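Here the complex is missing a single protein chain, while all its other protein chains stay put.
Chain lettering (A and B) follows the sequence in which the chains are written, and residue indices restart at 1 in each chain.
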Amino acid sequence: MEQSQDLTLRRSSRASQIREYAIQGALIACSLVAIFTTIGIVASLAFEAIRFFGKIPISSFLFGLEWSPQTAIRSDQVGASGAFGVLPLLTGTLLISFIAMMVATPLGLLSAVYLAEFANTKTRNLVKPMLELLAGIPTVVYGFFAALVVAPLIRGAGEGVGLQISSESALAAGSVMGIMLVPFISSLSDDVINAVPQALRDASYGMGATHTETVTQVVLPAATPGIIGSLLLAISRAIGETMIVVMAAGLAANLTANPFEAVTTMTVQIVTLLTGDQEFDSAKTLAAFAIALFLLVLTLGLNIIALKLVDKYKKKYA
Amino acid sequence: MNTDAPSLDSGAKPIMTARNVDVFYGKKQAIDNVSLDIPENQITALIGPSGCGKSTFLRCFNRMNDTIQICRVKGDIRFAGQDIYDPKVDVVALRSRIGMVFQKANPFPKSIFDNIAYGPRIHSLSESKDHLEDIVITSLKRAGLYDEVSDRLDEPGTSLSGGQQQRLCIARAIAVDPQIILMDEPCSALDPIATAIIEELMDSMKEKYTIVIVTHSMQQAARVSQQTAFFHLGELVESGDTQSIFTNPEKERTQNYISGRIG
Partner (left out) sequence: MPDYLLTTSPQMAKRHARHRRFQWYGRIAIAISISFMVLMFTAIFFRGIGAFQKTMVAVDVQFTESQIDPSGKREDVSLKQANYKPILLQGLQQVVPEATDRRDRNQLYKILSNGAAFDLGERVAKNPDLIGTSKRVWVAASSEVDLYVKGKIDPEVPEDRRRLKNQDIAWIEKLREAGQLKRKFNTTFFTSGDSRQPEMAGILSAALGSFFSLLICFIIAFPLGILTAVYLEEYAKKSRLTDIIEVNINNLAAVPSIVFGLLGLAIFLNFFQLPRSTPLVGGMVLALMTLPTIIIASRSILRSVPQATRDAALGLGASKTQTTFHHVVPLAMPGMLTGTILGMARALGETAPLLMIGMVAFIVDVPKGVTDVATALPVQIFLWADSPEKGFVELTSAAIMVLLVFLILMNVFAVYLRRKLERRW
């Protein structure tokens, strides 16, 4: 009896086992694409950036205060020295991102809290899809609106009160970017707030706290690590954003903290340097890769910290 | 099955009264025409098999059922003679007079001190920082936890053991100076030693507070309470002096539950 069972097992097994392994192998190969993509990104950026740092010393890139990328066409050309300091780009990026977060954080968090804690089902079912719509609008549309409507409006308002505001002000680009980030912060925070266990709310109600007191003194403090994680992810998104700033922010590097002035960002420079008629090897085009590598390190760093925070927070309440 | 207003053998004045209470979750009826008096400064135990509605009934007393949208409460429930479901009543104030301890300890992710200070803070019960500290220490002492945590009041409440956390929740409830403390199976997640500590605590607490406890352990009810009410399938089958209920129940269902034939 057992003999024949053994045979049955053995007969059909070889062919199908090989097929099983082959399929599994194919699946693993597909999954490795993700790793290869990361390797590809890091390799391509690093490779070109290293070539850049062969022409321009890394210290003048990281610590230089001036950004005016020129390269000599002839060795005796006047004005051949270009400055490749990334700091003005970094400050421009941070200024615009800061303005964006100033707009997005209160709007996003208050919306999330209201929808998660106070709104009834009807309101939630109406508002949530609308916020999703806001999230789905391509950034080129935001950029167009920022340049065409918001920037002139802000400039006009400034003139009305006697302020000189640039038509490419950081304020215009930053505020529109802020609105773009609202659904991002809102949906991430919504998840985080809903993860706070009902038991904590019950404990607070049981002691005679109002709903708002429960939210502000129990739920939000409990959700804080998760919320900070969402905010960090939003900042990372803001730093890497391209189209809104390309269309609404300036091109000239400007080391300032004044929101009324025009600044340029890292992403704008990457686009500018690579969408002209440049040969691929010049220091200008290689500079774009150096900036991109810097940008990648910055955003990945923020993401890793953010994901760690959200992870730790979720584990606390799992 | 109807029950008349139960007689209170001890002759104590009832601090809470319930008359003809029905509770519905949507279409499902969870509590059917229950009437019960809660005597002051005593421990009343609500017992019965799981799912018989005792927790639901308990939560009527501090209107925690309000937080569940599909829950509807009908009937007359009075605290010190005042109908607590009267629209003029501020539920926030009500809950500062009637505290609650839950089945699973739920300390806030704050320090031990802040856990206990939360209630006094939102109700503005303290006049100064020192006064607040007094309240916290007194509550911890009354909950029998002070000696164990006096040197680490700044540590998170969640760093305590299960039994300590539950005593922390009791201290937290006490800090608001309520008159009644409702306890929903407070020891079901604790080991026998922690349970014993809390039962001893409850006994000392009844001098100052009125306690209503829901428990699935008959032995616990027999140990701690002066009055017991037996629930079955949403109805109050029988209630009265704990000793009589356990040694000489009037109804057959009560007898069956106590001897382990049902539930």
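Convention: a residue touches a chain if its C-beta (ideal position, glycine included) is under 8 Å from a C-beta of that chain, and two chains touch if they have at least 3 such contacts.
All values reported here derive from a predicted model rather than from experimental measurement.
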In the full complex, which of A:Val141, A:Ala157 or A:Ala257 touches the chain missing from this view? A:Val141
With respect to the chain omitted from the figure, which of B:Ala80, B:Ile137, B:Ala196 or B:Leu233 is a touching residue? B:Ala80
Residue in contact with the excluded chain [from A:Leu45, A:Ala172, A:Leu231 or A:Leu309]: A:Leu45
For subunit B, which residues touch the unseen chain? 79-82, 84, 88-90, 92-94, 97, 122, 124
May I ask you to list the residues on subunit A that touch the chain which is not drawn? 16, 19-20, 23-24, 26-28, 30-35, 37-38, 40-41, 44-45, 47-48, 106-108, 110-111, 113-115, 118-119, 127, 130-131, 133-134, 136-145, 147-149, 179, 182-183, 210-213, 215-216, 233, 236-237, 239-243, 246-247, 267, 270-271, 274-275, 280, 288-289, 292, 295-296, 299-300, 303-304, 307
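Keep this in mind: only the chains that are shown with their structure count from here on.
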Where the CA atoms of subunit A average out and where those of subunit B average out, how many Å apart are those spots? 50
In their shared complex, at which residues does subunit B touch subunit A? 62, 64, 67, 91-97, 99-100, 102, 104, 106-110, 118-119, 122-123, 169, 172-173, 176
Taking the complex as given, what residues does subunit A use to touch subunit B? 197, 199-210, 213, 217-218, 221-222, 316
